[in-house]
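Could you have a look at this structure, given as structure tokens, before my questions?
The complex appears here minus one protein chain, its other protein chains still in place.
We call the chains A, B, C, D and E, going by the order they appear; numbering starts again at 1 in every chain.
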Amino acid sequence: MSRRYVNQLSNGDTVDEAFLVSDKQLRANRQGNLYLHLELRDRTGSVGARLWNATEELARSFEPGDYLLARGKTQIFQGSLQVILSHIEILDPARVEPEDFLPQSTQNIGRLYNRLRDVLLGMQDPHLRALVECFLIDEEFVAKFTAAPAGIKNHHAYQGGLLEHVVSMLNVADRILGLYPDVDRDLLLTGIFLHDVGKVAELSYDRAFAYTDEGQLVGHLVMGVEMLRDKVERTADLTGEPFPNELLLRLKHMIVSHHGALEYGSPKLPMTLEAIALHYLDNLDAKLHAFGREIRDDPSRESAWTPFQQSMGRRLFKGTPRNAPEPDDD
Amino acid sequence: MSRRYVNQLSNGDTVDEAFLVSDKQLRANRQGNLYLHLELRDRTGSVGARLWNATEELARSFEPGDYLLARGKTQIFQGSLQVILSHIEILDPARVEPEDFLPQSTQNIGRLYNRLRDVLLGMQDPHLRALVECFLIDEEFVAKFTAAPAGIKNHHAYQGGLLEHVVSMLNVADRILGLYPDVDRDLLLTGIFLHDVGKVAELSYDRAFAYTDEGQLVGHLVMGVEMLRDKVERTADLTGEPFPNELLLRLKHMIVSHHGALEYGSPKLPMTLEAIALHYLDNLDAKLHAFGREIRDDPSRESAWTPFQQSMGRRLFKGTPRNAPEPDDD
Amino acid sequence: MSRRYVNQLSNGDTVDEAFLVSDKQLRANRQGNLYLHLELRDRTGSVGARLWNATEELARSFEPGDYLLARGKTQIFQGSLQVILSHIEILDPARVEPEDFLPQSTQNIGRLYNRLRDVLLGMQDPHLRALVECFLIDEEFVAKFTAAPAGIKNHHAYQGGLLEHVVSMLNVADRILGLYPDVDRDLLLTGIFLHDVGKVAELSYDRAFAYTDEGQLVGHLVMGVEMLRDKVERTADLTGEPFPNELLLRLKHMIVSHHGALEYGSPKLPMTLEAIALHYLDNLDAKLHAFGREIRDDPSRESAWTPFQQSMGRRLFKGTPRNAPEPDDD
Amino acid sequence: MSRRYVNQLSNGDTVDEAFLVSDKQLRANRQGNLYLHLELRDRTGSVGARLWNATEELARSFEPGDYLLARGKTQIFQGSLQVILSHIEILDPARVEPEDFLPQSTQNIGRLYNRLRDVLLGMQDPHLRALVECFLIDEEFVAKFTAAPAGIKNHHAYQGGLLEHVVSMLNVADRILGLYPDVDRDLLLTGIFLHDVGKVAELSYDRAFAYTDEGQLVGHLVMGVEMLRDKVERTADLTGEPFPNELLLRLKHMIVSHHGALEYGSPKLPMTLEAIALHYLDNLDAKLHAFGREIRDDPSRESAWTPFQQSMGRRLFKGTPRNAPEPDDD
Amino acid sequence: MSRRYVNQLSNGDTVDEAFLVSDKQLRANRQGNLYLHLELRDRTGSVGARLWNATEELARSFEPGDYLLARGKTQIFQGSLQVILSHIEILDPARVEPEDFLPQSTQNIGRLYNRLRDVLLGMQDPHLRALVECFLIDEEFVAKFTAAPAGIKNHHAYQGGLLEHVVSMLNVADRILGLYPDVDRDLLLTGIFLHDVGKVAELSYDRAFAYTDEGQLVGHLVMGVEMLRDKVERTADLTGEPFPNELLLRLKHMIVSHHGALEYGSPKLPMTLEAIALHYLDNLDAKLHAFGREIRDDPSRESAWTPFQQSMGRRLFKGTPRNAPEPDDD
Partner (left out) sequence: MSRRYVNQLSNGDTVDEAFLVSDKQLRANRQGNLYLHLELRDRTGSVGARLWNATEELARSFEPGDYLLARGKTQIFQGSLQVILSHIEILDPARVEPEDFLPQSTQNIGRLYNRLRDVLLGMQDPHLRALVECFLIDEEFVAKFTAAPAGIKNHHAYQGGLLEHVVSMLNVADRILGLYPDVDRDLLLTGIFLHDVGKVAELSYDRAFAYTDEGQLVGHLVMGVEMLRDKVERTADLTGEPFPNELLLRLKHMIVSHHGALEYGSPKLPMTLEAIALHYLDNLDAKLHAFGREIRDDPSRESAWTPFQQSMGRRLFKGTPRNAPEPDDD
């Protein structure tokens, strides 16, 4: 039987579900009695919860990142829903479906991945195609690449988000490359595939989304170059020739320059046609995705504007929505 | 008979052609003899020229912007070609073809314009379609819009460049809008048409490319909003209804925000999906065009790099060119 | 009988007054009982209020922006005064004086407006004088211009603030123009009048101060240019001649450049004497007004410094005030 | 008999005048013959000069900063006037009028200084008036203060320019202080007097304008504070009381903060009303002066624009000048 | 008997100690009963405290900055320790040891000061040595210099911190000067001594750390130059010669430029070898100190990272600490 998700709860509901604990605090009220304040989440969102009359022993028995079976009742507190808990119970992670507890792409991962394969393995250049193959025959890599989010907060911040972002960019590139004949098709497509590849190890995304130590200390641009080097060394097994040096330089350059400016963390400015195209296609897709989501998800019906978005430095205008057609099917 | 253009001259050639004078200086050599130093141009480029033993009378008889019949011989001086003139003669502008003297789009203007009409008049929204019609039935406007460059130095800096840039963006948008269903198709297409429309009056481009006084004092963003207002007032004649207010706001917003940041001269940041899409499509097209031209036109065969581009803050990597397919035909 | 204003309330007072509701939240306390948390304001400030044991029906019966008759008693809660309500009642807006509920200029609006007329209609230039007349015979415009604040938070943020700011700048210009003979007197005076004219539609100020949609999407610089264009077209009726083109350019330029730098939202830098004068006179008046108000209104007697002012990026030094003379009467 | 100044020379003139040498180079032509290339200046400008067939002995016999009697004839070379010298002779500085060789204020220094005295000695505050007196009874200081330029390149870059700038600001302040009653009159007037006082030692201006070592290493803001301290210690002799500490802090603060922002070299932002007023009045006067001079002095009649001004980051619009009234007489 | 310090308190402890009051608020709970919320501190940290059923009289009887004898019991509230007070009593400042209530250097002040003397009085240059002597024979100065913190929040923010910072920099300079023979040893050592000398009056540090009025209005760079001038005037008594002018300029320059960039509050960039060395040694010592303290003091054992440090704009990586040797003894 399918669970009731956080985004389906309303005031006065009875709750009896598994949740991922994303925050835990033991507090005392004014009378000195201890209570637990928890944040419980599943893949659709999070909700605050309180367990009155808690003990230190109970509080020590689990940590954020653990799963709990939580029973209780919802109510509104200071304008937000919370769960007043009557009972909690630590769950064996083996008994839950991890994908229930992290935000997920709404698209079909398998279809996205097939589309990625089709576009990339259809390239003419034997070296670039061999390079992509070296990535795609690495099952551990593919498992991570199809599970990773594209970020922890901004655009595509859900499992499968990285794949969704890359496939969306490949689709755009596939459609417009014919209009820009100076741009090398296979180079741009490979650059799109690789530009954020370092994120599979920059982020951790099996329970909650976070940066790994390596992600914070080194970053996905440099990590992506390292991953590229590892695979490039193996393409000769497929092609019988060494990977062309200039082609490798152009790929590394696309990875390190794709943020487009030093102050955004790229140590080099884009200096090739494919690098500049990659930079703008990446921004176009990421920003349209992030803006679209903010506008669609904004719950308020009273204002034509979203709240101020710190990371964008602005509010977005929702206005009166105009009618939208169905998306294409690539 | 077709003329010999500046880009066809080489060392030791005899010259007998009409040119546009783009600079004129009367100088004295060390012996005190006067000579004229001129810059002569046609649509393919410019060349320095000297006339020894000139007089003040001759120097006063014409100004930059006039046409001259120039006879003489080319030679190399300090690494550049120059013309040593034996005879000059002022020409009646009515006797020259102005288009021989300004850089031109290499594309067919008529076909570009038809493509523009097809895309824009195929829109569903009656108000936006009527707005476009109000522009396109204004013959003076159309004459300017199809003649204007998109800039005086950077991308698309030639007659017809504005039209070429807008049609290229329309083609891109047409192909990718299906991938972004949240973006309002007709609004984005109209925004692409209007975003640089102020340039038809910001720049002057009948003889040499320059900013008009209004262009420098007010700028094409504000001028574009004014032009939009003029036409919007007339759409009711075609639709029988007033132009919807929010639609007008969204169009004005796209025009004023399309530079994407305050420091680039937009008084507002993009705050709608269509405004953000416009901003990135504009940059993508302009930068690919400008980078591509720098790389293609760089004459040096000895270096894999273009010279440093001041306006881009970088050199571009030419490397070893890879094979490019034919452009699509939209 | 005059009302008791928010700034006259103290701990333990009985309240029985009309207020503007500026915020409303329905909350539940720990026992699950609902209560209303309101923010009530009049033109002197705002105060929090609670109504215990509220119902959803009551909460739905009014919205922020409505007027309430509120009865209850004040008390201190967490260092701030709040009203514990015993009774509320929705009021017909027709029964209240709107000016009781928005901050007001402390100066006489009529006298300010007469001063504006005297200075502007005393100009020599027939076209500029006619332009001003076209604005001043537009009664709807004058009603807005004399009611608008100059901003929603910073300087002159009260009804009549825009007029007060403009008249103060006119007075300064009137006194110093004789010292700068290169500056065109009539042009500067007209530029002062017009520089913020777009604010009459950029802001809404009949109940609470806010940005309009157009204000946020387009901004008062561009809106001011549009308003100028509308009026300029009518000056020929008064002067019998078309408005001189260069004069119009200079006015538009003053409006779009008056923020003085691209990063402050001006798409053009000031490039005329009058534009640069306008920029500094605007800053001088706005900053002296804002600084003066912060220093005068700071309630603390214990510190020689105001609190940190986010929008100014600094604290202000109050020190020991020195004796100040009476203001002039212009 | 008055000299013929550099700005009065034209092509083919005979020259026989004293000049200040501002640059000197000994060069060889292609045949290996030595010639001298000099820059000669007087207070109206500078002109290049050549002496063919020079010797090293002659070249060593004088240095930039010396005065020469120069005889020869003018001609145009590469678009500029130059003097072909037939004879040069070193002059004893005692035989020239130094004021003929440095740019001068066009205003009467004595009248400006009297105006300064009148305004400042008319202040009410006994301590501030005593402070000003301590400066004005220091004859060496007054000699420098009335001779110094306000800068070496930008605004008021001529002898007497500093005094002219300060008196102009005093006149503005005097006229508008009545409109801003919160601003302490005497404090602002004294701050205007002192804000650039360090320039009397930051710059050298007896022969050519330059920065002193101390000017470059320490700067006029810090040097001004030091000069203020020296004089403050002596006010007690006049007033019989120590100078009030807070008053001294406010004066120092005005000096160090008057550039208005850290990136313009002020280590502190303006934090008092008088400091903020000083900052804007300084900019208003300096910029109006610099802009006005650029526009008035621009020799070109063909363009409505000045050349690009590097230090202002823009060109200025001259347009068609409108009629200007006579300046006031303060 | 030694006190129990704030950093020794844990949940459920009985408290009966003197504290410095650093914040005081009188609040009402929902029933309208008043209570006091205090912040109590000693040199090891601060703790919140509440006294239920307080009166306005009691609240008015003391202010922040006063010492209280506080009795009560600790408990955890919202994750932090607080003291529930049963009794408070105002203490005569004469009865407490002030050094118990401000953070202190953990190093021996006497030894640090001796090291400072040894290094500085061992300099060769008679003028610089005399200058240092003029500072060190000023007992009031030495008392302040050895008590002042180097800042109120960032690095070395405790009593004796300024001395500790300066001695640490002297030790570094002493060790590396031999490697940079172009750097003038005595000039750099004196510059290190003087660079922050203005902090002794920029900050107040007898009870709580704060900026003085002069510190905020003028700043320690300018104040340091003033202090230098005062002492320089007296060196002639020791050396029998005036202090060399260029030497004084170089010292002033080091003080005003040591922040290294205009946007960090230095009105001049470093333009001598000693000034550039001073700038980097200052940053090296301050940042190593601040980073080291953040890493060492971070209480969390669960994360390899410190919390985000606002003033540094980053989190710091603690990782798994590696073994560290004993510090040298200079």
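Heads up, the rule we're going with is that contacts are C-beta pairs under 8 Å (C-beta built on N, C-alpha and C of every residue); 3 or more make two chains touch, one makes a residue touch a chain.
Here the structure is a predicted model, which is why all the values come from computation and not from measurement.
A.B. asks: From the touch rule at the top of the page, work out which displayed chains the omitted chain touches.
C.D. replies: If we consider the entire complex, the absent chain touches A, B, D, E.
A.B. asks: Of the residues E:Lys144, E:Arg185 or E:Lys231, which one touches the chain left out of the display?
C.D. replies: Here the residue in touch with the unshown chain is E:Arg185.
A.B. asks: Where the complex has a chain not shown, which of E:Ala18, E:Ala49, E:Leu194 or E:Leu281 is the residue touching it?
C.D. replies: With E:Ala18, E:Ala49, E:Leu194 or E:Leu281 as choices, the missing chain is touched by E:Leu281.
A.B. asks: Consider the whole complex, including the chain that is not shown, and state which of A:Leu58, A:Val222 or A:Leu238 touches that chain.
C.D. replies: Looking across A:Leu58, A:Val222 or A:Leu238, the contact with the absent chain belongs to A:Val222.
A.B. asks: So which bits of chain E touch the chain we can't see?
C.D. replies: On the chain E side, contact with the omitted chain comes from 168, 171-172, 175-176, 178-185, 187, 246, 250, 253, 269, 271-273, 276-277, 280-281, 283-284, 287-288, 291-292, 295-296, 313-317, 319-320, 322, 324-328, 330.
A.B. asks: Touching the absent chain: which residues on chain B qualify?
C.D. replies: 75-79, 304-305, 315, 317, 319
A.B. asks: Touching the missing chain, which residues of chain D?
C.D. replies: On the side of chain D, residues 25-28, 30, 32, 213, 216-217 touch the unshown chain.
As a working rule, only the chains that are shown with their structure count from here on.
A.B. asks: Return the chains common to the contact lists of chain A and chain D.
C.D. replies: Touching chain A as well as chain D, we find B, C, E.
A.B. asks: Return the distance between the CA-based centres of chain A and chain B, expressed in whole Å.
C.D. replies: Between these chains, centre-to-centre, one finds 42 Å.
A.B. asks: Suppose each chain is reduced to the average of its Cα coordinates; what separation in Å results between chain C and chain E?
C.D. replies: 44
A.B. asks: If a residue has to touch 2 or more other chains to count, which residues of chain B qualify?
C.D. replies: Within chain B, residues 213, 216-217, 246, 249-250, 253, 271-272 contact more than one other chain.
A.B. asks: Using the contact rule from the top, write out all pairs of chains that touch.
C.D. replies: A-B, A-C, A-E, B-C, B-D, C-D, C-E, D-E
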